[in-house]
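Have a look at this one before I ask anything.
Removed from the display is one protein chain of the complex; every other protein chain stays in position.
Should a chain be cited, it is by its letter among A and B, assigned in written order, with residues numbered from 1 in that chain.
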Amino acid sequence: MSTVVLLLVTGLGLGALYFLIASGLSLTYGLMRVLNFAHGIFLTVGGYASWWIAVRLPFGDPWRFLVALLGCLVVGAIVAAAVEIGLIRPLYRRHVEQVLVTVGLALAFTALVQGTFGPDPISYPAPSWTQGVTQVAGANIPNSRLLAIAVAAVVFLVLSAFLRFTRWGLIVRAGVENRAMVAALGIDVQRAFTLVFALGGVAAALAGALGALYFGNIDPERGTATLIFAFIVIVIGGLGSFTGSALAAVVVGLLQQFMNYYASVYWGFSAAGDLSVVLLLAVVLLWRPQGLLGRSVG
Amino acid sequence: MLHQLRSGRSTVAAFVIFALLAAIPFVDFEIPGLFNGPLNGPGTLQLLALCATFAGVALSYNLLFGYTGLLSFGHALYFSTGIYVADILLTRYHWALLPAIAATFAAGIVLPFVLGAVSLRVGGIAFAMVTLAFAQAGSILVLENPGRLTGGEEGLGLDVTNLPSFLIGVVNTQYLYWIALAYLVLTFVICWWTVNSRPGRVGQAIRENERRVEVMGLNPFAFKLLAFTLSGFLATLGGIVYLLLLGGATPEVTTANLSLALLLMVVLGGAGTLWGPALGGALYEYLDFRLLKLSSSSEIASLPGWLRAPLAEPLFILGALFIVLVFFFPGGIAGIAGRLRRRPRQQPTAVDVEVQPEVAQ
Partner (left out) sequence: MSTPTATRTLLEVDDLHVHLGESHILQGVSFQVPAGGVTALLGRNGAGKTTTIKAILGLVGRSGSIRLSNRELSRMTTHEIVRLGIGYVPEEREVFSELTVAENLRLAERDKRPRYDLVFDVFPELEQRRAQAAGSLSGGQQQMVAVARALLNDNQIILVDEPTKGLSPLMVAKAASALKRAAQAATLLLVEQNLQVARDLAEKVIVLDEGRVAYTGDVADLLADPALARRYLGVGGH
C-alpha cells in the first residue's frame, strides 16, 4: 500500500514538472501556432542559472535557494523574451521556418552549455529540508516531490487566474481562438506573443530549478529529454488547451511512474513507462485526435 | 522545378553525372585538401559511399517533407530499422543474406505503414511531435536491449559469415561504393517518377492546399500514407546499405539528432527540389566527417576558450547552421542556384508550406 502511495505522489511530482514545461508550450502553440523546440533550453537555463547563483551566494538556505530561484526566473523570462523577439518574430507566419530555427537554437544552446560547463551532471546544492522525507499514509515521500507538486499547483492557479481575470489573459484566450480578429479589434497581438513566451520561459525555468532538486543535479541534456515528453503531454491534452495540458501531465506522470516501477519489478524492463506513454499517445490519436480537451478544428 | 525535371536536358545531365560517379573507382587522382588519398583509394571511396547513402536517405525524407509537406521528426526510425533489423537477423539469428534483406524490406513497408496510419490522424505540428515520439520509442527500445538483441549502448557488430566475399574487406570497398551509388540512383529515379506521376502530383497538391484536393473527391489521407510508407521504405533500404558500409549498428542512428540532421540536409540542399536534398545529404555527410577531424585539430585548440568550446561541439555547428540557413538562405543551395539562374522565385521560404490543420478533416 505504501508503495502505491509513494508511486502516486512521485508520479504526481513528475507530472508537476511536465505541467510546468507543457503549460508554456501549450499557450505558445495555442496563441502563436509556433512549436518551440527551444523551450527545453529555458529549463536548462533555469537549472544552470539557479545553480550558478546558488554557489556564488555568501549565505545559506533557505534564503540561498529562494534568491537563486528568483534569479533563475528572471533569467528565464529575459532569455525567453529575447528568443521571441530575435528569432521568432522575424519569421512571423512562416511556421515551418520557426520550427527549424528553434530546433537549431536548441541544438546550439545545449552544445554551448556542454562546452562551457562540461557534459556531465553537476551536483546541486539543495536545501537540506528538500532532501528529507515526509510520512504520508505510511509512505516516505521525498520532500522535493511534494515541493514540485505544491509549486505546480500554485502556478496552475496563478496562470488560470491570469487567463480568467486579467485583460492580457482575455487577449490570450481570444487569440488562441482567432488572433487575426484580435488584431482587427485594435490589439497589438505581438505583445501578447512576447508575454506568453516569457511566461512559458518562467514556468520552464521553474521546472529546471525544481528538477535540480528532484534529481539532485543539473545536466545539459535534461531540457531536450523532458521536452519530448512535454510534446506528448500537449498532444494528449489537446493543443492550445491550458487545462488539457495540466490533465495530461498528471496522467502521463502517473502512467510513467507506475509502469516503470511495476515493469522493472516484474519483467526487469525499466523503460516500460516511457514506452507506454508513447503507446498512450497512439491510443489517444486513434480515439480522439484533437486530444482530451482540445477542440476539433473546422 | 517540375519543368526543370521534364526537360530532356536534365535527364541527360543526370545520366552523365551518375556515369561519372560510377567511374570514380577507376580514377587514380588525388584532390588534396578535399580527400586524403587518391579518389579510388578505399578511404575516399568509403567516404563517397557514405555521402551517396545519405544523399539517398535525404531524398527519401524530401519525398515526405519537401514534396508532400509532411514535417516528420522521426525519419531516423525507418533508417535505423533497416540497420538494426538486418543486423540482428544476420548476426543474432545467422540468416542468409537474401532472406535477411527480404525480411528487412518487409519491415520497411509494414512499420511506416502502421505508424503512418496512426500519425497521419493529425496534421501539422501535432504530426511532427507524434513522429518524434514514435522515433523516441524506437530509440528507447534499442537502448533497452531486449533479449540482448540490439546490443544496447555498445551497438551490434555485423557478423559477416553469411555475406558474399565481394562485400567484405577493405580491398572490396569499390563494390560497396557501387552499391551505395546504385541506392542513390534508385531513390533518385523513384522520387523523380513519383513526383511526375499522378499520385505524386496529388501529393504536391496536398502540400499546397489539402482542402482543394478533398473537394476534387480524392482522399488525401491515402496519398499521404502512400508517401509516408514509400519514404520510410526507401530510408530502410538506405539503412541496409549503411550497415554494410559500417559493418555494424550503433544507437546514434536512432536518435532525434539524426532525424534533425536529415531535415537539415533537405533544407540545406533545397526542399522540394530533386537534386537539392541529394546534394545536401552528400555535403552534410562530407562536412560531418571533415569537421570531426577539424574539431579535434590543432587549429581549433589554439582558439580562445569562448570560441573553442562551441566550435568543438559538432552539434553547435549543426544548430547554428540551421539558424543561418533559415535566415539567410531559406531556399538552400537549390535556391541560390535558382536565383543565380534568375528563375522567378518570389520570397524564398524554406518550404512553401502552410501548416496543415491539427486534426484530419
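Criterion: a residue touches a chain if its C-beta (ideal position, glycine included) is under 8 Å from a C-beta of that chain, and two chains touch if they have at least 3 such contacts.
Everything quoted here is computed from the prediction, not taken from an experiment.
Trainee: Any idea which chains on screen the missing one touches?
Mentor: Even though it is not drawn, that chain still touches A.
Trainee: Touching the absent chain in the whole complex: find that residue among A:L8, A:L57, A:I122 or A:L170.
Mentor: Looking across A:L8, A:L57, A:I122 or A:L170, the contact with the absent chain belongs to A:L170.
Trainee: With the missing chain put back, one of A:L157, A:M181 or A:V265 would touch it. Which one?
Mentor: Candidates A:L157, A:M181 or A:V265; residue touching the omitted chain: A:M181.
Trainee: So one chain is hidden, and I want to know which residue out of A:V45, A:A126 or A:V189 touches that hidden chain in the complete assembly.
Mentor: Of these options, the touching residue for the absent chain is A:V189.
Trainee: Going by the touch rule given at the top, which residues of chain A touch the chain that is not shown?
Mentor: Residues touching the hidden chain, for chain A, are 167, 170-171, 173-174, 177-178, 180-189.
Keep this in mind: only the chains that are shown with their structure count from here on.
Trainee: How many angstrom between the C-alpha centroids of chain B and chain A?
Mentor: 32
Trainee: Note which residues of chain B are touching chain A in the complex, please.
Mentor: On the chain B side, the touching residues are 71, 118-119, 121-122, 124-126, 128-130, 132-134, 136-137, 140-141, 143-144, 146, 256-257, 260, 263, 267, 308-310, 312-316, 318-323, 325-327, 330, 349-351, 353-355, 357-361.
Trainee: What does chain A use to touch chain B in their complex?
Mentor: 29, 33, 35, 87, 90-91, 94-97, 99-101, 103-112, 114-116, 224, 228, 231-232, 234-235, 239, 269-271, 274-275, 278, 281-282, 285-286, 289-290, 294, 296-298
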